[in-house]
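Apart from one protein chain that is not included, each protein chain of the complex appears where it belongs.
Presenting chain A:
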């Protein structure tokens, strides 16, 4: 029986559970002996003219080796946006020069012998800022009254699409429109950002940093510093979570390498959580207007989504998130007409980047709320409205009006499975009973269906490299261009090689994240790893068997066509000749048995599913509690259910957190209100139930594994299901919509407002 599809426990875990993983801050390396500590001095003002930075007192503080301000870094060229649509005037200087643009903007950096000394000295750097009005919301930004980059003449970083034609909804019996917020959230990987750098006598720099893809991070750092990439060796140690916020490099990482060069000594940097919550990229941050129109029988005829994307102060990946939202606007539905349009806007806040789902959760949230709004307007069960409008099952590619081509899908079946597992009819009956009794704790049932895009070509190609070598001692090594940070690739890639070669999983070592050993790689993001990196390992094993057959044919004097893999011996046997054979290990004795390969994905894949959330809302306090989350997540063929379920669980938690709790807040002056974990309501164990998972697996034809991505699906499906459930719980009180996060205050106010409106 194949090992694929079985619950293999992780090979990573024994070390993680006894000695702990080795994250960047844990590194003990001779090259880092005597390293200085970097401490960044950050603006405490959201927007203003930078009048002066006085580091004289800091330079005299104990342990201080150097302090750098903008005037000490003039040989560094500003950081290019890396995105062609961004006005050149919006590039970021390494250190703030004439202006500060968000609380967290870097104004100076201190190098000290010891870590604590850096915090002391940083406080002595005197920063004089003449405050300007802060642009905090997308609405403020779009008015262009206060400009972040006056030379650009606008706060619009990019614009996509055209307005809907005036007659777009003409002929619809019912048209519903709603403004809604897909709020800014913080990714908060438990490991904050960290980097270390050491220059060798050969003129090369070794950079260790926490990231989601060493090769991309290396390319960015080399580019920003104007270094020949051959002089940069980037190593990714163990990584304590990323969730999109560690894609590529951050300027701080490159700065650490530059500082090490300036100081002539290795430099380390590990940020605090309060630094992380203003310095690391945030996610989401869309203001949306949805309009949905159709017939009273539940048929939807037209749907429009208009997005204002908050990008924060400096251009990062956030700018292109709305293009993914627009691409997925049609979602799981057979709407005849779909319109989408977006602007990407600068604000005096932390820059926005990718966060688990990255543009697709925003699309799903918009359309799933729209369906519920439409259902409420026509008085039809939201499950029925969905069923009526879902794309029927398809196995040939389906192209949507938004321009996406889905590979395979069975959306109605996913919804029906979720409803059945949840006991939908009984839930509605219980809801009716509670409503009739006027219970304080009302029941809400929320649905979502979703389809998302995984393994998309983000500009670096939809391909991945793998090297596979079998050693004479019977062990094997896999080199991969993916970049695991919790996903369990060491286990899953070993399973893929073991499945074909018969070498036990525990004898297969999987290596990643060293650009000298693995020069090409796409990293781990966009739920791409298994379908591209895993497929590359699978392909490498197939190719290695062919090499082995040629080699064995000579040694055994047999026809290669008569050779077959013998999994029991981890080698090849001669068909029809019992006892004749040779192991892969033996074939590696005289010359290395190794293959390098690259898997090119023909297209992205489109996982889908349906979620049902059950919440209880206390109508007197407004507090919503998630009771159940029933999830169908179809990601094609599953290699290791244990790992796939773990990905789903984590995704659900982050999705639920956005619906119920988490939000990055700024005051009107751009001061962050959630810059510690005491303020940012990171979801805890008490706020979540155990989840109810329903299996469904529709293979994709796009790769030989039949696998789609599973890393982000849980987040995408869960947010709107829970959001819809909270509103459903109080819908009978006249509440039509509540923005996320559905905090007790928001829900309570919505109830009060609805009841006041109802009595007038």
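Convention: a contact is a pair of C-beta atoms (placed from the backbone, for glycine too) under 8 Å apart; a residue touches a chain by one contact, two chains touch by 3 or more; residues count from 1.
The criterion applied here is as follows: contacts and distances are computed from a predicted model.
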Chain left out of the displayed complex - its UniProt protein name, from "Probable sugar-binding periplasmic protein", "ABC transporter permease", "NADH-quinone oxidoreductase subunit F" or "Carbon-monoxide dehydrogenase small subunit": "Carbon-monoxide dehydrogenase small subunit"
Chain not shown: contacting residue from A:139, A:190 or A:745: A:190
Per the touch definition above, residue among A:105, A:238 or A:663 touching the missing chain: A:238
Residue in contact with the excluded chain [from A:12, A:140, A:310 or A:712]: A:12
Option touching the unshown chain, where A:387, A:649 or A:736 are the choices: A:649
Residues of chain A (touch criterion as defined above) contacting the omitted chain: 9-10, 12-14, 16-23, 26, 28, 115-116, 187-192, 238-241, 243, 272-274, 485-488, 642-643, 645-646, 649-654, 676-678, 682, 684-686, 688, 690-691, 714
